[in-house]
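Notes for the one structure printed next.
Removed from the display is one protein chain of the complex; every other protein chain stays in position.
Right after this comes chain A.
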Amino acid sequence: MENNTLDKAVSADYQLGFEVDIETDTIEAGLDEETIRFISAKKEEPLWMLEIRLKAFKKWQKMSEPHWAHLNYEPIDYQSISYFSAPKNAPDSLDEVDPKILEAYKKLGIPLDEQKQLQGIAVDAVFDSVSVKTTYSEELQKHGVIFCSISEAIQDHPELVKKYMFSVVPMTDNYFAALNSAVFTDGTFVYIPKGVRCPMELSTYFRINALNTGQFERTLIIADEGSYVSYNEGCSAPTRDEHQLHAAVVELITMKDAEIKYSTIQNWYPGDEDGKGGIYNFVTKRGLCKGDNSKISWTQVETGSAITWKYPSCVLKGDNSVGEFYSVAVTTLAQQADTGTKMIHLGKNTSSTIVSKGISAMKGQNIYRGLVKVAKSATNARNHSECDSLLIGDQCGAHTFPYLESKDNQGQIEHEASTSKISDEQLFYLRQRGISEEDAVSMIVHGFCKEVFSQLPMEYAVEAKALLNLTLEGSVG
């Protein structure tokens, strides 16, 4: 296959790059204690929250940006970012939400007005620094499920927030987590009570709109004993020449016999083929399987962002607990992804599965970085890891860094890795059967990602497939 054909196939235009023109309340760029007091005051937070933020800020100031990842980017100037931007007149009811925002979400395929809400999916819509709308909240309340913005949770459920926030990702876990702890603006809070199987899919859609602002959201999901929830996260941002920072923290906690299934479809603006613009995505996601027989499953489809730095992890504390990580990461244009997972085995008979599929095209760089750690206490731990890379064209790259730390040699740990290219032979075979080159590429790529897509809830699997097609569109022609 000729190279320019390939390039065309993988350089489809970003589809969600529109921007809405609304009046916002945006603070000036810069970060100091005053900024943090401003954010906290804007959110009318209780004092304890402000104190935590200030403490995190002090610690962050003493930390330095990590550079161990296999990533190349211009230094981030933390003083040139605005840390708060919200649509003016934060609405109390949907009628008051700026119609332009509703329109924006509609364009993204997420209608928020009552009649048109997505069937069976409750949505929290986060626009820049604030949650503009959470659908189906009341219906979920009937089941005892709390689904609201993190700002509301701080007001209405302080006991839960105090108890669990920072319990999985400590304030000083890493540089970006510390920054997030100081300046986080909104995000989603979920609590599933004992024995409840959440009756619908929960989801959050993050949208960056304002210029020069960072988005720092914080998500906390607690699944109490014997409960189950499937949660999904999506995101996008306008096409801009400037880089924008997104530094989120997600904490998951499962009690005894509980399960959280967390899926992400990440489609932040990736920048252009010369690496101009695009989101810097520095995210800390971690789940704690606190109770015995509990399970946390991460599934991610990463197609966007200029830079991705992200390792959704599981701490398997409860005996017999299970951690899973299924990932498809696509890097095309000049995108760079350093992503993977950590599975920390502490409890007995804990098991983890890692399936990572990296696809690189054009000048994309794809790194898998994974750690499997087995503590002495984790007798009979099991892990299976599979890391496959698919290269399209010859300017892209893929690397795998699997780390293993085991204090216990009774465990069973398997690692498989492969790197392949879409071969001319495979493409020709399909074309000889009347399938266009573009469809042939897409068929081979989907085949490659199958194991991961099959983990996504159905509605999202469809979306992920379509997104993958768009991302790789034009690699042939």
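As a convention for this text, a contact is a pair of C-beta atoms (placed from the backbone, for glycine too) under 8 Å apart; a residue touches a chain by one contact, two chains touch by 3 or more; residues count from 1.
Rule of thumb we're sticking to: contacts and distances are computed from a predicted model.
In the listed set "RsbT antagonist protein RsbS", "Acyl-CoA dehydrogenase family protein", "ATP-binding cassette domain-containing protein" or "Iron-sulfur cluster assembly ATPase protein SufC", the entry agreeing with the UniProt name of the missing subunit chain is "Iron-sulfur cluster assembly ATPase protein SufC".
Within the complete assembly, A:I435 is the residue of A:I27, A:I413 or A:I435 that touches the hidden chain.
Of the candidate positions A:G30, A:P66, A:G195 or A:G447, contact with the unshown chain belongs to A:G447. Hidden from this view is one chain, which touches chain A at 1, 423-426, 428-437, 439, 443-444, 446-451.
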